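The complex is shown incomplete by one protein chain, all other protein chains being positioned as in the whole.
Moving on, here comes chain A:
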């Protein structure tokens, strides 16, 4: 009897730990892991093919002017075997990679519930963000550390692509459609945002940044901007929008 609260607490702690691990999987960490896994996979294949080719090229080099190759016709069984076995090897690898890719894809496409949701409208040549409270910023996306960020994106002119290399994510923004991406900033810092879809003359200068700040600092800034909006004491950073 005496133990019951302790056991219950232990279960609750385990459950919440499992829950937390479930809810926020960092896509960027998942990306780095899968990338490494795929690199190992393709390196093995590449080195195997390269070594076999190099061996053949050296072993079977021509030694006399009138020499010809000695390969005979394959028997039917050998021909089928040499088709079916590689096919199964490749397909096994394909499905293995597809399964891993799909799993990570689900992480990328299912944003956690405790996110902050920000609207993005892209245009030649700026990133215009609108926070839930109406605060607007241009080319600077200020977010709190430790909270998943979801961007709902559209564009007012050409197609752009909101690329944050440090968070291993991009998605196009385009007129007439709403797309989304999310990322999980965990530590304070600055990360470049760059346009990854050719959008016009100044494409290569369409640069912004994600500024990750401690949660308290973010809240202070956020509320201050909100007061400015409500009180009319200041204009939002992006005038006229």
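The criterion applied here is as follows: a residue touches a chain if its C-beta (ideal position, glycine included) is under 8 Å from a C-beta of that chain, and two chains touch if they have at least 3 such contacts; residues count from 1.
Methods note: contacts and distances are computed from a predicted model.
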Chain not present in the shown complex, as UniProt names it (candidates "Hydrogenase maturation factor HypC", "FAD/NAD(P)-binding domain-containing protein", "Cytochrome c oxidase subunit 1" or "Chemotaxis protein CheA"): "Cytochrome c oxidase subunit 1"
Full-complex contact with the absent chain, from A:77, A:113 or A:201: A:201
Sole contact to the chain not displayed, among A:101, A:132 or A:214: A:101
Chain not shown, touching residues in chain A: 27, 30-31, 34-35, 38-39, 41-42, 45-46, 49-50, 52-53, 56-57, 60-63, 67-74, 79, 82-83, 86-87, 90-91, 93-95, 97-98, 100-102, 104-105, 107-109, 157-159, 161, 163, 165-166, 168-172, 174-181, 192, 194-205, 207
